[in-house]
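Once you've had a glance at the structure underneath, I'll fire off some questions.
Here the complex is missing one protein chain, while the rest keep their positions.
Going in written order, the chains are labelled A and B, and every chain counts its residues from 1.
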Amino acid sequence: MGMNPQTINEFPVITTRREEVIAWGRKNSLWPIPFGTACCAIEFMGAISSVFDISRFGAELVRFSPRQCDLMIVAGTITHKMAPILKEIYDQMSDPKWVISMGVCASSGGFYQNYCTVQGIDHLIPVDVYIAGCPPRPEAVFDAVIRLQDKLENKVEGKIPPAQFQAVERRFDY
Amino acid sequence: MLTNTELQEKIKSLLPGAVIGMTDTYGIVDVETNQKLPQLIQILRDDSSLKFDMLLDIVGVDYSEYPEDKPERYGVIYHFKSLAHGHRLMVRIYLDEDEPEVGSIHDLYKNANWLEREVYDQYGVKFLNHPNLKRLLNHVQFVGHPLRKDYPITREQWLTETDDLMDEMDVRLREKGYR
Partner (left out) sequence: MSEVMQSQKESNSSALSFHTQKDRKDLVFVNFGPSHPATHGTLRVLCALDGETIVAGIPEMGYLHRGFEKDCEVHPYTQCIPYTDRLNYLSAIMNNVGFCKAVETMLNVEIPERVITIRVLMCELNRIIDHLVCVGTNLVDLGALTNFWYAFNPRESVYNILEKVCGARLTSNYIRIGGLSRDLYPGFETEVEAVLDEVMVGVEDMEKMIENNRIFLERTQNIGVLSAEDAISFGWTGPTLRASGVESDLRKSEPYYGYETYDFDIVLGSAGDTYDRIYVRFYEIRESIKIIRQALKRLKPGPIMTADKRVALPPKEMTYGNIEGLMNHFKNIMHGILPPMGEIYDATEAANGELGFHIVSDGGKNPYRVKCRAPSVMNYAAYQQLIEGGMIADAIAILGSINVVAGELDR
């Protein structure tokens, strides 16, 4: 995080950047809204359970009200009948918000290529991280949450790219 | 429990003119009938030695691409089971292509309401005297009947606005006495 511990009159002080503190706070307290429709919702429940424990990453407080969340995890197939509801819940979430598309059904329609399945939720809402798998293991959900946390801090593969850092700094609107 | 041969004998004599054909499909008696279907089913349910008190399922089939010749394009198959005696039955009716209509049995079995709605949704078969023949599985702006053989599987239809269900709610509230 780029910390420089110092002391001012023997009082411990850490100096850092404003963006880093805000990103650190945001990434460690993602509140997910599980938009669970099908089998992937069961695996998401497994990820929340005590065996796999998503609360290690701070994302344990699942709230079902879109106003109280910032991370939407779409777990399961989205059909055309469900699509307006997904869009409405996404619109009701307040900024900043992120979307994880869990499973192949949400990412691309899965193996349901037919008249009733939306072939990927990115036809409806912008997606930040896609998870493949049918259903993905709970560890894959954690991998996605970690990648999202890296994306939040503008890191790529855990490192901040030096040339891009200045350019993307202005993306946050406080 | 009646054996299949006894069932076949009994059902042939129930309602004159109702039973057109009868076969045995992998252990279940398969009765073919005509538009007298609601009366036949009522007798099947009420007769004490038959007592088919559970409607298991209503299946619609589109026989237009079937290699064998069938009397009409659409078939609707009703599955029955008798909890008291333990025997099973299939009742089928063939409906023509232009106006597939058959009487509804929603007053005989309570789950027939939704099962008939599903057959209407997927095949377009109309059930006469049905209280609420609306789509069940597909969305309200869907045009066409997807399980028919001439509906291409990948033709998607987008929905712009969710059905607000207030039309059904109005009917229900009026039934409950609210004005």
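Here, a contact is a pair of C-beta atoms (placed from the backbone, for glycine too) under 8 Å apart; a residue touches a chain by one contact, two chains touch by 3 or more.
As the structure is a prediction and not an experimental result, all values here were calculated from the model.
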{"item": "Chain not shown, its touching partners among those shown", "value": "A, B"}
{"item": "Residue, one of A:Phe57, A:Tyr115 or A:Tyr130, that touches the chain absent here", "value": "A:Tyr115"}
{"item": "Among A:Val21, A:Leu61 or A:Cys134, residue touching the chain not depicted", "value": "A:Cys134"}
{"item": "Residues from chain A at the interface with the omitted partner, ascending", "value": "35-39, 41-43, 45-46, 49-52, 64, 76-77, 79, 81-82, 85, 89, 111-112, 114-117, 134-135, 137"}
{"item": "For chain B, residues in touch with the removed chain", "value": "25-26, 28, 30, 53-57, 59, 61-62, 65-68, 77, 79, 83, 86, 88, 90, 109-111, 113-115, 122, 135-139, 146-147, 153, 163-166, 168-169, 172-173, 176-179"}
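Here is the rule we go by: only the chains that are shown with their structure count from here on.
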{"item": "Inter-chain centre distance, chain A versus chain B - centres from mean C-alpha coordinates, in Å", "value": "46"}
{"item": "Residue numbers on chain A that touch chain B, as the complex places them", "value": "80-81, 83-85, 113-119"}
{"item": "Complex contacts: residues of chain B adjacent to chain A", "value": "137-139, 146, 151-162"}
